[in-house]
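Submitted below is the structure of interest, expressed as structure tokens.
A single protein chain has been omitted; all remaining protein chains appear in their positions.
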Amino acid sequence: MEYIEKSAAQIAHDVRTRVRSAAEVTDATLAHVESVEGAVGAYLTVLADSARAHAARVDERVRNGEKLALAGVPVAVKDNMCLDGSRTTCGSKILERWIAPYTATAVARMLEAGAVPIGKANCDEFAMGSSCENSALGVTRNPYDLTRVPGGSSGGSAAAVAAYEAALGMGSDTGGSIREPGAFCNLVGFKPTYGRISRYGLIAFASSLDQIGPLARTVEDAALAYDAMAGFDPMDATTVDRPVEAAAGALREDLRGLRVGMVREFDSAALGAALDALYRAAYRDLERLGAELVEVSLPTAAYGVATYYLIAPAECSSNLARFDGVRYGLRVEGDDVRSMYDRTRAAGFGPEVKRRILIGTHALSSGYYDAYYVRAQKARTLIAGDFERAFAQCDLIACPAASCPAFEFGAKSDPYSMYLMDYYTIPMALAGLPALSVPCGWTTPEGGRVPMPVGLQLCAPLFAEKLLLGAARAYEAATGHALARRPELESVRA
Amino acid sequence: MPDSIDIRYVATLARIALTDDEVEVFGRQLGDLLGHVNALAELDTASVSATAQVIESRNVLREDRPAPCLDREKVLAQAPQRQGAFFRVPRIIAE
Partner (left out) sequence: MNARYEAVIGVECHVELKTKTKMFCGCVNAFGGEPNTKICPVCLGMPGALPVPNAQAIELIIAAGLAFGAEIPAFSKFDRKNYFYPDMPKDYQISQYDMPLAIGGTVKYWLEDGTMRECRLTRIHLEEDTGKSTHAGSGDGRIAGSSYSLVDFNRAGVPLMECVSEPELRSGAEAVAYLESLRRTLLALGVSDVKMEEGSLRCDANVSIRPAGSAELGTKTEIKNMNSFRSVERAIESERARQIEILSNGGRIVQETRGWDEVNGVTHSMRSKEEAHDYRYFPEPDLVPLEPSRAAVERLRAALPVLPAQRFERYTSQLGIGSKQATQLVETPSLGAYFDRVVACSNNAQQASNFVLGDLSRLANETGVAVAESAVSAEHLAELIGLVDAKRINSKIAKELLARMWDGAGSPAAIVEREGLAQTTDPGAIAAFVEEVLSAHPSVVAEFKAGKSNVMGFLVGQVMKASRGKADPALVNELVRTKLSS
């Protein structure tokens, strides 16, 4: 095992205790990136010089006696997060050449904790998608089978961490964009409670849903990153001003005393025999760890996708209005300002972004607002209420993270079939709940060459991140599914 | 629920020029999507309040205290078109 395959916790420990320098870790990571990036395509921009400069600063801080939780940990930053002086594209032509003039709070907190930004990771354009195929600027492949997608929208961050091109990934989850690529790439993908981590500097897709979170190879690493990023930010009025209990030091060994809810409406039998068997085994493992399994019901969760595809596009139609060719980004000239707008946005946005802007504009427009937008907001109330009732009967909910493993490029050409990828992750996003995916086994998809990872989703009540990460850690330690296979990198090394 | 969408009108509001092909394809795709989201009409929402935000915070404000601004050159350097200290745009036709 190469050093760069170590966990973030181990790297940070080694750098803190000066067993290794951040500079060494960074150089090794950059060298590895160079050798595999051509095949994986996780990054849109590799920040080699800036990474080395950050690493040097980390080493200096360590020498000065600072105890940095993420000392020297290589991190992949999703390219919808601003980092001062770095190109920040959102995977879109409209921002292809934009250099962010400021740093997102979450990124700043990771750097403050000693993390070293290796690069800006590919994503679906403006985080709209579930496969990374909607990026206008590059193709990212799943390190476990390069003919398959890494998931999305945080697919670049997931692929980077899975391919050891970073020890931690920063992702953003609006309807499943951390959890689904986490499941596809054999990672822990964690979306905290809405309002836990600042969105300042995260280029907005849907403001009331977007939430930053980590992608990691272990639960402990995810917890370390969460601890570094979480907490109130005076620059984001939607962050919640309540204490964050450190999660990394509170990881559990078992699930004794916990009631885990099985969602009646999310019967895994609908996913086919192979996945059904994996999920049933996972639930039995939870039970074996001491959890009491109880059946809960989320009767309106089935309306999640419909609700989400009104609310998220409505917000995005407004959030993306600012890309108008006036102050930054792409401009396509026109005779007057109006035609400049029309042409700039026609050329700058890809088809999925256009679809969502159009449907969102429609949902907010005069005569349709009540029928679409308001009704969706009411459905959102019902869905959140379902979870509230369920959590009166259980401490955690367990269910699938995705309805299938990573699929081949081009397999979901119909937009709606792609939307259904988030069927199991959207309801939690609508309710603002913390949820994560954790590896729960392997299955060879129909027509597939090799087994692909499958993710179990765990969800907790609002602000119960510590409990959630603790339970996931117990499950991970008891099962060790993630360690069963390695990514296919040997054959592709440049 | 209504399930048709006037793509050309919506694209005008959204300031996106569409080709005829796009009008046709998006019109069909979004019509399908509206067909799916119309399932929400099955829910009885008569006495349900609307959720705009899941968090219950109120009055999250800042003090009226100045903070540093951005450097003008740094900002204007990224403007698609500038003239001196200004951002320049094509003529505006009053609406």
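Labels A and B are assigned to the chains in the order they are written; within every chain, residues are numbered from 1.
As a working rule, contacts are C-beta pairs under 8 Å (C-beta built on N, C-alpha and C of every residue); 3 or more make two chains touch, one makes a residue touch a chain.
Bear in mind that the values here come from a model prediction, so they are computed numbers and not experimental data.
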item: Candidate in contact with the missing chain, chosen from A:293, A:321 or A:477; value: A:321
item: Which residue of A:86, A:361 or A:381 touches the chain not shown here; value: A:361
item: Touch criterion as defined above, residue of A:7, A:207 or A:339 at the omitted chain; value: A:207
item: Chain B, residues in touch with the chain not shown (by the definition above); value: 12-13, 15, 52-53, 55, 57-70, 72, 75-76, 83-95
item: Sites on chain A contacted by the missing partner chain, in the whole complex; value: 80-82, 88, 90, 95, 98, 100-102, 104, 199-204, 206-208, 234-238, 314-315, 317-318, 321-324, 326-328, 337, 341, 361, 364-366, 369, 373
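Definition applied: only the chains that are shown with their structure count from here on.
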item: Complex interface listing, chain A residues touching chain B; value: 98-99, 101-102, 194-195, 208, 234, 237-238, 240-241, 300, 303, 305-307, 309-310, 317, 321, 324-331, 333-343, 345-346, 349, 351, 354-355, 357-359, 361-362, 365, 367-368, 371-372, 374-382, 384, 415-416, 419, 430-432, 462
item: Residue numbers on chain B that touch chain A, as the complex places them; value: 1-2, 5-7, 9-11, 13-18, 22, 26, 29-30, 32-34, 36-43, 45, 48-55, 57, 60-62, 70, 74-75, 78-81, 87, 89-93
